[in-house]
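Please find one structure pasted underneath; my questions will follow.
Every protein chain of the complex appears in place save one, which is left out.
The chains carry the letters A, B and C, assigned in the order they are written, with residues numbered from 1 in each.
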Amino acid sequence: MTQNPVRLGLIGTGRIGQVHAANIASDPETTLSWIADPFVSGAESVASRHGGRVTDDPEELLSSGEIDAVLVASPTPTHVDLIARSVELGLPVLCEKPIDLDIDRVDALRPRIAAAGVPVALGFNRRFDPAFASVRERVAAGEIGPLEQLTIVSRDPAAPPAAYVAVSGGIFRDMTIHDFDMARFFLPDIVEVHATGSTTFDPGAREHGDFDTAVTTLRAASGAVVTIVNSRHSAVGYDQRLEAFGARGSLQVANAPTSLVSLSTAEAVEAKPPYQDFFLERYAHAYAAELRAFVSLVHGRASSSPSFDDGRAALVLADAATRSAREGVAVAIDLS
Amino acid sequence: MTQNPVRLGLIGTGRIGQVHAANIASDPETTLSWIADPFVSGAESVASRHGGRVTDDPEELLSSGEIDAVLVASPTPTHVDLIARSVELGLPVLCEKPIDLDIDRVDALRPRIAAAGVPVALGFNRRFDPAFASVRERVAAGEIGPLEQLTIVSRDPAAPPAAYVAVSGGIFRDMTIHDFDMARFFLPDIVEVHATGSTTFDPGAREHGDFDTAVTTLRAASGAVVTIVNSRHSAVGYDQRLEAFGARGSLQVANAPTSLVSLSTAEAVEAKPPYQDFFLERYAHAYAAELRAFVSLVHGRASSSPSFDDGRAALVLADAATRSAREGVAVAIDLS
Amino acid sequence: MTQNPVRLGLIGTGRIGQVHAANIASDPETTLSWIADPFVSGAESVASRHGGRVTDDPEELLSSGEIDAVLVASPTPTHVDLIARSVELGLPVLCEKPIDLDIDRVDALRPRIAAAGVPVALGFNRRFDPAFASVRERVAAGEIGPLEQLTIVSRDPAAPPAAYVAVSGGIFRDMTIHDFDMARFFLPDIVEVHATGSTTFDPGAREHGDFDTAVTTLRAASGAVVTIVNSRHSAVGYDQRLEAFGARGSLQVANAPTSLVSLSTAEAVEAKPPYQDFFLERYAHAYAAELRAFVSLVHGRASSSPSFDDGRAALVLADAATRSAREGVAVAIDLS
Partner (left out) sequence: MTQNPVRLGLIGTGRIGQVHAANIASDPETTLSWIADPFVSGAESVASRHGGRVTDDPEELLSSGEIDAVLVASPTPTHVDLIARSVELGLPVLCEKPIDLDIDRVDALRPRIAAAGVPVALGFNRRFDPAFASVRERVAAGEIGPLEQLTIVSRDPAAPPAAYVAVSGGIFRDMTIHDFDMARFFLPDIVEVHATGSTTFDPGAREHGDFDTAVTTLRAASGAVVTIVNSRHSAVGYDQRLEAFGARGSLQVANAPTSLVSLSTAEAVEAKPPYQDFFLERYAHAYAAELRAFVSLVHGRASSSPSFDDGRAALVLADAATRSAREGVAVAIDLS
């Protein structure tokens, strides 16, 4: 490859921003050119490790003329404006999920992106996990026959603080949104959503009218049914499993072991240590692959990046699930 | 034990009737005294193997004065009358599920049973499976903390014939009813039902307005959520799994292996043979334990048998799920 | 099948004798006709459950004229005389392992059996275990290519009492003898034996000059190498595993689970209860299948029963292993 490295501007230096920075630094196809964060000390800390110029103002980064594309890892409320400004400047964007908590703002942005003709990718990193990606490929290859059911178990290690819950948009927009995108990774055309929410343990969820426990079922146009089982906590570690069930068999993704060692005693046999406890660990490979796919997109090569419309679709499903869980109705969906 | 064996009358000699007959014959606490089946050759075949007098008329069996209790394994439409007549005669009954497909007939029977004061047990055999029973006991003992989610995967090996589907009452009353009882084995007080049904492969289901694929979620009064994933077929064999998820961990029931042998080659490693393919195999121990519990009930000893009201509750949930799947609404439940 | 049931005489009513009695009673092809035990109350107890006439004198059983074949489950020192007398009377014998602890007595018996032309089967029950039998069949069918290594892990739940160790003939003749037969089930033609013995925990073994820990390697004429890892105790329950390793892959036999349930908590995940703790549980199916094979042998039909010569071969290997472990030499074997 003789192309120059893609010069990237990173906006936001929280947990995911830091992961992006490290991946950019170690990928020969990318350079970290500019870093923006209102908390400029965070940006400076990242720059000291991985290089790049620093600003507390994203606009300085965007209009620097020294970047080829933008990574948006700032808080959700900033996403729409940053995407809009980036595409206005002709800069491709990889934006963390969700685009926004308000579908109206998303829909207002949609025609501007279409008009600009600049690629916008959504940070649904799980599409790049080797296990999920391989199952999708094998399903597409017909290995288990027509897909009839997709069952996703997705539980976070621990519930977020109440203050976060208050502004999160609720469990479906904040957490299940990843699972909605995973569902659409296999079955893009979802036509109906049922959801059941409950509060079983988290006072923060109760206080803010949110759920800590949820089960969502999605019906695809093909008739296939997706089940998503969520909890905001999991004593055994991050619980991320999937089963694709088809007419001829099933493909299953197990939790990632943290060790090859098992213990057998008179009390219990074949006991293993708990699973990985954090999404950055579990999806480390996925974040790196997501960056490589975005680089392909920037270069105009084929890319498996989820699009702006994928980000919008996940939000539509999250809104529908929120309504279904609150009102006790199935919600019909039209993603076209 | 110095009590005489319980003299049992068996009505119906289909698959389950035959299992009961063999278990009665090999249990020292029971004797197979009378066998009734309109297809009298079936009754005669059972009698030749396990003893007992034979009739084509259940009434002859019930009024023989030679039985202490009745096992009803005849077709569903006969259950209500046979239970009614048995309790009238003071004979405890173990009746196969469902009591009936019509909740009105079940409700009409209810006060007659209460008035008679004769025990009626429902044949929800899975409560007696050693794995499910042990998980329930460990959950009750607090091993995983408060129960927050119960996830049941229940798939039959192959879809029934279209003629059977036509009279089955639909997937929820015919198949999921076992899972509804399993849900109530852990969480008796269910307050809400959502269901999604779909037809993905079975022309018989399509023809008769039934589903071959279904996902049901139940909310318990405690807030715990039950998910039931059903399919009418399963290429890998009978698929019967359960996960009880609590605040401190989870207990899982795996499918029953058919062999201790696994194969590893350059193509795949640790491959095992398919699971048991038939409910009579998978639940062989459960049927025997169910009989022992019924004998306890007949003797007036403590019994873990599911009651008539458990049978009614499962039907109420099945009716609600049928409505939910058809009308796209959550259905509130009052089982009191 | 129109043949009359085989009338069996059972000599010895210890643990294995009782298993045989129950299997005979429940097998329609066999009848328990006579039971002999010097401790006649043991014989009477068995007869009360499973039928049969009782004596304290094996000769009365053998010469009764009322039996078609003999099961010898009495102490090892009685085996040679009982086999000799049985074949003299034309009665096929199924004798528990080992034939004797003294190869000279075995060799003296050998021509008498050959001359009598009466079938003698050895009670190497593990050949009838469904898992081991299936692996052997699949190896023979070429599923893993030429067999290069066979690795057997065989550990008893707990060491026997010192008094038993004193007369046991040592770990190789008493315990490993089953594994020697399993080795020959796959690779009959063993040409060399190396053994290492050690005493790591059992004062009884130390006191009587025996080992509680042993590893034996056998070389087959084909070049394949067998490894047998033994311990007289195992905290996790009866440990009975096998790996057949071939040029194209391997087949493995896992320990038998006692439950389908696993527990996951913050301390450990996928923990299962300990394995079956007793050989009668682990090999229950094998004892029943062994009886059926012996019935075939008695009827002159094809039988997979291990022969007297198989019993002799296992003892030859046990003697060689004992010598190898004591003297630190490899011992060449000629089983022809």
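Observations on the model:
Convention: a residue touches a chain if its C-beta (ideal position, glycine included) is under 8 Å from a C-beta of that chain, and two chains touch if they have at least 3 such contacts.
Just so we're clear, the structure is a prediction, and the values are computed from it rather than from any experiment.
Shown chains touched by the undisplayed chain in the intact complex: A, B, C.
Checked against the full complex, the one of C:A22, C:A256 or C:A330 touching the unshown chain is C:A330. Contact with the undisplayed chain is limited, among A:L10, A:I67 or A:A131, to A:A131. Residue-wise, the contact with the chain that is not shown comes from B:A235, picked out of B:A84, B:A116, B:A162 or B:A235. Here one chain is not drawn; of C:V40, C:A116 or C:V225, the residue touching it is C:V225. Only one of the listed residues, B:A141, B:A266 or B:A302, touches the absent chain: B:A266. Within the full complex, the residue among A:T30, A:S154 or A:S264 touching the omitted chain is A:S264.
Within the entire complex, the positions of chain B that touch the omitted partner chain are 235-237, 255, 263-275.
Although one chain is not drawn, its touching partners on chain A can still be listed: residues 130-131, 134-135, 138, 143-144, 248-257, 259-266. On the side of chain C, touch with the chain left out of the figure occurs at residues 144-146, 148-149, 151, 153, 155, 192, 194-196, 198-201, 213-215, 217, 219, 222-225, 227, 229, 231, 233, 235-236, 245-250, 328-330, 332.
Rule of thumb we're sticking to: only the chains that are shown with their structure count from here on.
If you average the CA atoms of chain B and of chain C, the two centres end up 41 Å from each other.
The geometric centre of chain A is 59 Å away from that of chain C, both derived from CA atoms. Residues of chain A in contact with at least two other chains: 235-236.
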